[in-house]
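So the structure is just underneath, and the comments pick up after that.
So, chain A:
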Amino acid sequence: MNKPSAVETKTRVIKKSKIDYSQGPPPVSINAAWCKACNICISLCPQNVLAADIEGKPVVAQEENCIQCGACWTHCPDFAIKSNYK
Partner candidate 1 sequence: MPRGDRQLVMGNMACMRGAIYAGMRFYAGYPITPSTEIAEGCARELPKLGGHFIQMEDEIGSIGAVIGAAVAGSKAMTATSGPGYSLMQENIGYAYMIEAPCVIVNVQRGGPSTGLPTKVSQSDTMQARWGTHGDYTAITVAPSTVTDTFTETVRAFNLAERFRTPVTILMDEVVGHMQEMVSFPEPGECEVFNRTKPTCVPSSYMAYGPSKTCVNPMPSYGEGYRWFATGLTHDAHGFSTDKPEEVVVELDKLRNKITNYEDEICKVRAEYMDDAEIAIVSYGSVSRTALQVVKLAREAGVKVGFVQLQTVWPFPLKQLRELLAKTAHVIVAELNMGQIVGEVERVALGDTKVHSLLRYDGDIFTPMQFLEKIEEVRS
Partner candidate 2 sequence: MSIAAKEAGARQESDVVLRYLRPHVKFPNMWCPGCGNGVVATSLIRAIDKLGLDRDNVVLVSGIGCSSRMPVYLDFQALHTTHGRALAFATGVKFSRPDLKVIVITGDGDSLSIGGNHLIHACRRNIDITTILINNYIYGMTGGQISPTTPPGAHATTTPYGSAEKPFEACDLAKGAGATFIARTTVYHTTQMDRLMMEAIQHKGFSLVEVISNCHTYYGRLNRLGQATALLRMFQEKASVQDKGTNMVDDRTKDMIPTGIIHRDSEKTELCDEYQKLIDSLAKGKPA
Partner candidate 3 sequence: MSRVSLLEVKIPEDRYEIRLSGSGGQGLVLAAMLLAEAIGADASKSVIQTKSYGPEARGGASKSDVVVSTGEIYYPKALHLDLLLAMTQESLNKYYPDLKAGGTLVIDDTLVSKLPTQDYYGLSFTRIAKEQLKNVMVANVISLGAIAAITNVVGLDALLTAVLARAPRGTEEVNRIAVETGYQEGLALKLKKNPPTN
């Protein structure tokens, strides 16, 4: 197998979510105790919803951007992300 290209910067147009999260929980909750800070969720999120905290674990930074694609929680190897879709 050849070397992969470096992780690309996402260039997708950010769509505004139709959902208003201001009244309830954030779109995803992260179980920091189970998270091992692998960076997959942050990297795969097409909307830059997640950002790394000081330990490298994800925190919800721009919840209004979430389009509920599921990339973060279906790729989490540590059973640590839960979707809070309403």
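Selection rule: all candidates are chains of the complex that A comes from, given by their letters.
The rule is simple: a residue touches a chain if its C-beta (ideal position, glycine included) is under 8 Å from a C-beta of that chain, and two chains touch if they have at least 3 such contacts; residues count from 1.
Remember, predicted model here, so these are calculated numbers, not experimental data.
Student: Here chain A stands alone, and the other chains of its complex are listed as 1, 2 or 3; which of them touches it?
Tutor: Among 1, 2 or 3, only candidate 2 touches chain A here.
Student: Please give the residue numbers of chain A that touch candidate 2 in the complex, ascending.
Tutor: 1-8, 18, 28, 33-40, 43-44, 68, 70, 73-86
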